[in-house]
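The complex is shown incomplete by one protein chain, all other protein chains being positioned as in the whole.
Labels for the chains are A, B and C, by order of writing; each one numbers its residues from 1.
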């Protein structure tokens, strides 16, 4: 299990949310409220949209709580949209390329959860990734595979549809390998304008996910007056665990749901894995 | 290009060869004599056989020249057989899982060279890796793929034969992708008893490889008296670049050759890529 | 607060105690039973005595729980005497030179605790360090200063006496700076033959410290049969937190006590800070 956070609103200095808010994501890296993995110290990552289309990425294998470069970066950078992630793993190696967010062009992707018994299906799933995307896969997490599957199934054209096809593909490949309930996830995704999020598990018991419904709730986080004023009316956050002292300020995302956050409006729709259109599998020698 | 070194003989303190010898591998990490890549500062690795069947592995993304843990480890550990590697890359990410040696059971593997235009064939080559070995691949180098292909083609039963089949497979997949001359390598491999090495390139211009023919030559490295005495008559080294001041002490391995080093005896045989026996390729859903 | 462990006995493979024992030190790096700092993820270190007088040192800023090099090293190295430490800091930078053990010649030193308001006295205490030792100080912890003060006051000739003088010096300098109760510590120290340990705090509330009184107790740790047999009758451990499931197997070290462990015999004596003999302080220009 990991912890992540997405912000969309007026440009905010990252440290206001990442460090200064009560029970911030950085606090959660050392002591989240999750009973299973209170420690999320296996690296972290930050993806932020600035003045370019392609977002910046800062990922490190150090625990977020003791990385001074992150602290400095967060003190300098202002961004209207960012995703941050602190990692806990018992499976994949701790290396920068396994830290979230993953990036493709202007897209960012974070994940909390796992594919059960992923070692039985990873190879098969990798084969489903479009050959032209394959060389971009640099790490060994199931998360990165989910991202590249979603890209393969059209994330850039039809984000939520592609995510449903990705989920359908994983469940189908896993079922063929004898894994009945394979997928367990929350996802945070953005193209720099809209934030998409998903809460879904094959067994209906996905990890928690929350969003803030009004900027006033964010002020409860303990933001400084100056910071809060800058947020603007459209500021919203999506988090895997409530930030701030008032858990009541957060709305729980229902199981099997997708979120679409744009200009302060959050749409919640059902999320239902779909059969991906058949893809011709490349065979050795046939490229 | 990278630089590597293999030692086989009586147990020697690693620092005697890695740090104290003239123009040692650690010196080569900062200033090798290669015109192309004098700097091999993109991480390093050390694999050594001790009192267990499985060798120890120490790999780091730091340049070998400034890593104090390596210095200390080399000062403590004595080993009758080790492989060490300093890395230079312009392609794959610098992360521990991309540092050599790679290990599978009691086997170690180091590589200098590359697969040309590997991004065009990496996916295809990965598919040739036996599905049961696939989950062990943790990095993104072409080198690690070569190792797992060799294991797939029987490295543990028939080392040099498997390496020829691996080379044949790579060349054949590359040719199908329009790459005429794909392979360029020296390899160092061991099971803890025998050291195997290969110098081969598709175009006949593989990187340099040398071996020492007598223990007296090793003494020329500038080893301390005490260290030299401990080496014993069967001590031999295989290196991608001469260590010590006397390059004349080293025998050049001919192009397209394989080496087999055991108990001080070095056999040099021709190395010729071979067609691997057909492997049934796993298709989605068919496992 | 940190966590540490010392072992003395027949040579044991480090992994048997560091990784395989129940609630081992590595487990404690992620979830110690301390209410204050359950997470000790700010680096770790291992010092072990091998075949040389000078012990080996392996220190890393990564959390101990996710460092593969540590795992491999512990699987290879056997040692009759080692000290290991996992760190939690809210003060000093996370860097290798701040990881314990600290080493001087054949001596190793680990510390759990702190000097209160150390920022007020660090400069003064550094000035008390013998000028010839001063250049060896490479980090910024209070712990390292304690070690070099102890060396200054004769650790190598009279270990426990020197530690008492060190404590006296710290308390006296701190008192002059207005800090009434400055010292809070457990210490583990060795010259490769004897292990010394101290539990002391100025306010009488030092962190916990335990030792094992018989090898049978160590077997309760959940060691494998093979490992337990190798330990020998003189095997003993000193730990800041019980390892294994049976906390009852451990003897609590009383407040204000020093331990001397040699050949399986543990002597517990009172520890009482002493006034160090006056040292001429070096003045600018007077060297």
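Convention: a contact is a pair of C-beta atoms (placed from the backbone, for glycine too) under 8 Å apart; a residue touches a chain by one contact, two chains touch by 3 or more.
This structure is a prediction, so every number in the text was calculated from the model and none was measured.
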{"item": "Absent-chain contact - pick from A:59, A:100, A:165 or A:199", "value": "A:59"}
{"item": "Listed residues A:42, A:96, A:142 or A:191, member touching the removed chain", "value": "A:96"}
{"item": "Options A:69, A:90 or A:269, residue touching the unrepresented chain", "value": "A:69"}
{"item": "Per the touch definition above, residue among B:6, B:21, B:61 or B:121 touching the missing chain", "value": "B:61"}
{"item": "Chain not shown, touching residues in chain B", "value": "30-31, 38-39, 41-42, 61-63, 65-66, 68, 89, 93-94"}
{"item": "Missing-chain contacts mapped onto chain C", "value": "93, 95-97, 119, 122-124, 126-128, 131, 134-135, 137-140, 173, 176-177, 281-285, 287"}
{"item": "Interface with the unshown chain - residue positions in chain A", "value": "48, 50-52, 54, 56-60, 68-69, 72-73, 75-78, 96"}
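Heads up, the rule we're going with is that only the chains that are shown with their structure count from here on.
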{"item": "Centre-to-centre distance between chain B and chain A (centres being mean Cα positions), rounded to whole Å", "value": "38"}
{"item": "Interface hub residues of chain B, defined as touching at least two other chains", "value": "96"}
